[in-house]
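All protein chains but one are shown at their positions in the complex.
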Amino acid sequence: MLELRLVQGSLLKKVLEAIKELVTDANFDCSATGFSLQAMDSSHVALVALLLRSEGFEHYRCDRNLSMGMNLGNVSKMLRCAGSDDIITIKADDGSDTVTFMFESPNQDKIADFEMKLMDIDSEHLGIPDAEYQAIVRMPSGEFSRICKDLSSIGDTVIISVTKEGVKFSTAGDIGTANIVCRQNKTVDKPEEATVIEMQEPVSLTFALRYLNSFTKATPLSETVSISLSSDLPVVVEYKIADMGYVRYYLAPKIEEEEDMKP
Amino acid sequence: MLELRLVQGSLLKKVLEAIKELVTDANFDCSATGFSLQAMDSSHVALVALLLRSEGFEHYRCDRNLSMGMNLGNVSKMLRCAGSDDIITIKADDGSDTVTFMFESPNQDKIADFEMKLMDIDSEHLGIPDAEYQAIVRMPSGEFSRICKDLSSIGDTVIISVTKEGVKFSTAGDIGTANIVCRQNKTVDKPEEATVIEMQEPVSLTFALRYLNSFTKATPLSETVSISLSSDLPVVVEYKIADMGYVRYYLAPKIEEEEDMKP
Partner (left out) sequence: MLELRLVQGSLLKKVLEAIKELVTDANFDCSATGFSLQAMDSSHVALVALLLRSEGFEHYRCDRNLSMGMNLGNVSKMLRCAGSDDIITIKADDGSDTVTFMFESPNQDKIADFEMKLMDIDSEHLGIPDAEYQAIVRMPSGEFSRICKDLSSIGDTVIISVTKEGVKFSTAGDIGTANIVCRQNKTVDKPEEATVIEMQEPVSLTFALRYLNSFTKATPLSETVSISLSSDLPVVVEYKIADMGYVRYYLAPKIEEEEDMKP
């Protein structure tokens, strides 16, 4: 039997908004340690990984590991029926082919339950090894979202270049070129407004803006985003979920044409 | 001659928004007692009844009974030109085939008059007998609106079931099922937030959500809605207009298939 009670139910609504644009169907995996998801986007280019640790739930009961396949559009439709202050409980009986989302209003006067059929979804769980990154940029998530959106009005790809001084986002398109530089800045009034760069060596990588824009749907989950870059690894764009876990997006850099020639 | 002056003109704007989705053309009936309308929706399934009593107007002059046929879309276009604080006056001369809406800004610096041709509309006025209902639910109008909207994302019809404990709204569709229960709750800080049930006997009836959703366009008119249910009668969904009258919607319940067999 599975019963997960989350007082801050709006968090689950935000999680679904953060991933449903990229992923259509996916398995939610429940174990004693937490509620998680790992899925490729529908074009098999980007990977999403979600973790909500069991400690973050008010009540967390998961008798045995369970993998529940769901259409994320349908889950999102149901969660949109939850009020922003509602407590959300996810329930499933052992062996059942349905999952129930229960929404309780703060004063307990309104109780809704939504039951949904589960799906069988083939998926293999990729092991993502821990890696050392050449550069990690932490910056306000709203700033990163704004930059990706702004550059999309000019070009299709962005070059992200990190030096000790800051991070530069560049693009080019038919109407012109654009460069946006965010300087490292640790001395701000609020820590969530800082731009902090941890760098082993300078790095410059190219990405498709359309995926980065999808990643920024997670902006409401966290005031900061961290971007981990290395020449030979997919970028990791991480939004931490306070006290509970994270949503992480992985995306391989675009290879320059000269490098295409290499074996 | 007809001259009706309404200081709170925004109320008339809200009335039009409340009925123009359901009704295309209708007669507004003026008599010494008030300004009223009764009309079927265009598919002849739902009935709307409006009453604005003469006492609610700052000035009310109606020398003889008058029935003015109007296209509600056009009336709404004109009323949307009134500012939200404007005083609205409705004027018509005896025997004239036009009606004039006059809007005065609170400081009298801006005065607008909009003149519209009247239409000939055949309509018969239905007598709606007073009835005893098995159950009457009074609840916050915003809550009822939210529930109808939420359930529409799951299914097409709603079963409304009333017991002493509360009212349950249920639906089912391709993606799953949903139940929303609102418990009776009279002990709230603000009386307009109460959910109150007056019940002679339990009742459970099925309605098309698309009509209920149209009825909830009246939500800005009142903080509460009352829903009167009986097995053999159309449901009445009523929004009171403070000190003036009401907008009421009538809709026949859907008959279950077993009952279809009855003579």
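Chains: A and B, in written order; residue numbering restarts at 1 for each.
By our rule, a contact is a pair of C-beta atoms (placed from the backbone, for glycine too) under 8 Å apart; a residue touches a chain by one contact, two chains touch by 3 or more.
Just so you know, these numbers come straight off a predicted model, no measurement behind them.
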Key: Touching the absent chain when the full complex is considered, from B:Q8, B:Q38, B:S54 or B:N71   = B:N71
Key: Of B:E55, B:D85 or B:E115, the residue in touch with the unshown chain   = B:E115
Request  = Write down which of A:I19, A:L66 or A:C182 is the residue touching the left-out chain.
outcome  = A:C182
Contacts of subunit A with the absent chain, listed as residue ranges = 143, 146, 150-151, 153-154, 175-183, 185, 195
Key: Residues of subunit B in contact with the chain not shown   = 71, 74, 77-78, 80-81, 83, 98, 107-117
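One rule holds for everything that comes next: only the chains that are shown with their structure count from here on.
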Ask   = How much rotation, in degrees rounded to the nearest 5, is required to superimpose subunit A onto subunit B on the basis of Cα coordinates?
value = 120
Remark   = When centres are defined as mean Cα positions, the distance from subunit A to subunit B in whole Å is 44
